[in-house]
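Just one protein chain is left out here, and the rest sit where they should.
== chain A ==
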Amino acid sequence: MPIDKFTTLESTYVPLPVENVDTDQIIPARFLKATSRDGFGENLFRDWRYAADGKENPDFVLNKSEYSGQILVGGKNFGSGSSREHAAWAIHDYGFKVVVSSFFADIFQNNALNNGVLPVIVSPEFLSNIFDAVEKNKEQKIVVDLEKQSISLNGKSESFVINPYKKNCLLNGFDDIDFLLARKEKIEAFENTVNK
């Protein structure tokens, strides 16, 4: 699936200052029964967002109208647990283009990148500034510039790390399969040397 191109984004954001947000919270297993990639946003954070009877939980941030935007900001160790790509699909389908945290689980980070969702790793101090700023001003914006690898809040910037290959993919909307398919001959040659 070709991914969305990403260059820069200026947006308000949704704060979720909880640590170790695992993929079972992002999308519970009972919603993994689909055979397509669509519609998972509906059940994003299902059990935090809705009570057992299906009513919205007014205390959960996605149900608070004062918070909005295309950036989700989570606590340390975001996306731990299951490898389900449905977690990245749900976040993407809901409308988020960037997830910010001070630490991401490996598989989630890969899955996000493979779906055009940019994981931005910031320092714990910067993360705590982001959480504080939005409590003072719900209209607070973050600017993410992929080319420059920078994230800015109120004029203060921090640079973030991204694999140069993945950066290029996101900037251009390339996906890994095209890259691999172009190397089929090399792969076959590798198989031949190993099987000798």
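Simple rule for what comes next: contacts are C-beta pairs under 8 Å (C-beta built on N, C-alpha and C of every residue); 3 or more make two chains touch, one makes a residue touch a chain; residues count from 1.
By our rule, contacts and distances are computed from a predicted model.
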| item | value |
| --- | --- |
| Choices "3-isopropylmalate dehydratase large subunit", "Aspartate carbamoyltransferase", "Glycerol kinase" or "Methane monooxygenase/ammonia monooxygenase subunit B" - which one is the UniProt name of the chain not shown | "3-isopropylmalate dehydratase large subunit" |
| Residues from chain A at the interface with the omitted partner, ascending | 1, 17-20, 22, 24-25, 28-30, 32-37, 47, 52, 75-77, 80-86, 88, 103-107, 110-111, 114-115, 163-166, 175-177, 179-181, 183-184, 186-187, 190-191, 194 |
